[in-house]
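Here the structure comes first, spelled out in structure tokens, and everything after it is commentary.
Heads up, one of the protein chains got dropped from this complex, but the rest are sitting where they should.
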Amino acid sequence: MRVALRLLVVVVFLAPLALVLAGSLRRVGLPPPAGLELLPASPGLTAYDRLGELTPLSRLLRNSVLVVLVAVPLATLVASWAGFALAQLPPRGRRWLVGITTGLLLVPLPMLWIPRFVLYLQVGVLDTLVPLIAPALAATTPFTVLLAYRAFRRVPPELWEAARLEGASALVTWWRVGLPLVSATTTAIAAVAFVFHWGNYLDALLYAQSEATRTLPLGIGELATVDGAEQSVLFAGAVVLAVPAVLALLAVQRPLLATRDGS
Amino acid sequence: MSRLSYRTGLRLMLAPFLLGALVLVLVPAVMTAGYAFTRYDGLSPAQFVGFDTYRDLLAYAELRRSLAATAAFVVLAVPLRVLGGLGLALLLHRRRARLAGTGRAAAYVPTVLPDAATALIWLWVVNPVYGPLAVVLQVGTGSPLLLDRWGARLTIVAIAVFALGEGFLVTLAARREVPQVLYDVARLEGARGTGLFRRVTLPMLAPVLGLLSARDLVVSMQVTLVPVLLLTRGGPLGATKTLPVLVYERGFRELRFGDAAALALLLFLLTVLLVAVQYRLLRRWFRAGAVQTGG
Partner (left out) sequence: MRLLPLLLGLALVAGCGSGTAGEQREDRTLTVQAAGGEGELSALRELISAYEQARPGVTVSFTGVPDQGDHIAKLGTAFAGGNPPDVFLLNYRRLGPFVDRDVLAPADLGDRSEADFYAPSLEAFTYDGELACVPQNASSTVAYLNLDLLERAGVALPTEEWTWADLEEMAKSLHSKGIAAVGYDAEIRTVAPFVWTAGGEVVDDTAEPTAMTLDTPQAGRALQYLDGLQQYGVDATARAAAGPADQFAGGSLAVFFDSRRSVPVFRKSEGLSFDVRPLPRADAGRPSVSLLASDAYCVSKGSSSLAADFASYAVGDEGGTVLARSGRTVPSVKALAQSPAFLDPAQQPASSSVFLDVIPTLRRLPNVGPEDEAEEAANDLLAQYFAGKAGLDETGAAVRTATAAAYGQRS
């Protein structure tokens, strides 16, 4: 019974993606199917070629990769440092700061859209990739800081003490002692950051719409309104966008989903 | 670097995050509260207008419609997401059970999919001729789902419900931290099935579920924008024009930054109010539950 339910979960959550993957192999130019078509008769990759004609795919990809290459390490670093420091602060300061960090989770994002637009405008980075990278400066989401904090808290404090007595600075202790112990969590944080920055439609829509700075989500999302884009081309767009995110999930599904403590 | 004390080093490592949060979250939030009382279009300087913006906004039917759309979404999406996450956690928490690992990964997939990809997939799902929903529900002969007020709303809700990974993950971790001994004791006292759930699982998970509900209320206030923009454009008849969509339209399509800020502030205050109400209700409910089950 439980196994059957689990199978249902797997099917319901994975089926759309699997069907989209299959549908993207339908040849462009065939008349539309009369109804639901699960597997195309003679599969091919023409939908991906057409996708390249309808969108400047290589430029979109380059921008997206650039954002991810800068933002993901940055977010991981900021989160890991913050988590490391929080874990070792004296209890009073720590409680306050962890409370504030949790509180940040409760700030609705629409509150930030307009002031951020004004800020980016005044700094002169509107319509550059900077607004897409900027959230990494705040660790992308407070969630990553809390993850790092939890992981470092589980390390026995004596280890920090020992490194400190040997004269190591905080930074050296983090690098030599802390990081190797929480590598699984660090990977998970990087994955969370990757998923956010890779799929970031909103910030691109609000602050980086120009032709030179458009990223993949915006370019692919636009297909929803394109005349004459066949269903298989939409599928191909969804696949190009989805696959890296799913791979990131597979890379961390063990630490993130399977083990008790994530470290 | 080595001359700095260890404590100072720690503070410096915390600084980037605090600075980032200050500049990108706290300062903007305060700025919004300021803009809410101005007329501002990004071109000319902001003009202070006091509560005029709110008076105008409240006079329009559009705000009432938007509040209804938001309420419909929140009332459906928040419980479904929290309870869905709970159900999945209970079904999939065992380490070695068959299909549990695959199930955990599968349940998380929609959460990591980029919004734009999700929207394209759902455009197909609800397509009245080629889409699977039309075939399964045999609605092809009726009218298109997205032209129906509740059809469009439920589609947006469904997208949010499928992306329940974060809540699922947190509930899963919490479920695994419930000591097995509590179940053993309850079993010795004769509890089985739902009895175990009510006596052990629910009380132990209650704090986490409460926190998640609060977080979900906040999330629900912001996740609707991209699916709505790509699928329904706020329609039909404003049925899916939730508050974030209205903030976006006023701010970025009509360049009424003051109006948009006023709406965003309203959204924030509503969230705070709802979280407070929810907190009291849930606390009462969990207490009642605890008394009832003798725990």
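Going by the order they are written in, the chains are A and B; count residues from 1 in each one.
Just so it is clear, contacts are C-beta pairs under 8 Å (C-beta built on N, C-alpha and C of every residue); 3 or more make two chains touch, one makes a residue touch a chain.
All values derive from a computational prediction rather than experimental measurement.
**Student:** Of A:L45, A:I100 or A:V123, which residue touches the hidden chain?
**Tutor:** Per the contact definition at the top, the residue touching the missing chain is A:V123.
**Student:** Touching the hidden chain in the complete assembly: which of A:V20, A:L74 or A:V192 does that?
**Tutor:** Of these options, the touching residue for the absent chain is A:L74.
**Student:** Hey, which chain A residues sit against the chain that's not shown?
**Tutor:** The missing chain touches chain A at positions 31-32, 54, 70, 74, 77, 117, 121, 123-128, 130, 133, 171-172, 175, 206, 209-212, 222, 225-228.
**Student:** Quickly run down the residues of chain B that touch the omitted chain.
**Tutor:** 1, 16, 41-43, 56, 60-61, 127-130, 140-144, 146-148, 233, 235-238, 252-255, 257
Keep this in mind: only the chains that are shown with their structure count from here on.
**Student:** Averaged over CA atoms, how far is the centre of chain A from the centre of chain B? Could you give it in whole Å?
**Tutor:** Once rounded, the distance between the two centres reads 17 Å.
**Student:** Mind pulling up the chain A residues that touch chain B in the complex?
**Tutor:** 2-3, 5-7, 9-10, 13-14, 16-17, 19-20, 23, 32-37, 77-79, 81-82, 84-86, 88-89, 97, 101, 104-119, 121, 134-135, 137-139, 142-143, 145, 164, 167, 169-171, 173-174, 195, 198-202, 205-206, 216-218, 220-221, 223-224, 231, 234-235, 237-239, 241-242, 245-246, 248-250, 253, 256-258, 260, 262
**Student:** Enumerate the contact residues on chain B facing chain A in the complex.
**Tutor:** So the residues of chain B in touch with chain A come to 1-2, 4, 6-14, 16-21, 23-25, 27-29, 31-32, 35, 42, 88, 91-92, 95, 97-110, 112-117, 119-121, 123-125, 127, 129-132, 134-135, 140, 162, 166, 169, 172-173, 176-177, 214-215, 218, 221-222, 225-226, 229-231, 243-244, 247-248, 251-252, 257, 260-261, 263-265, 267-268, 271, 275.
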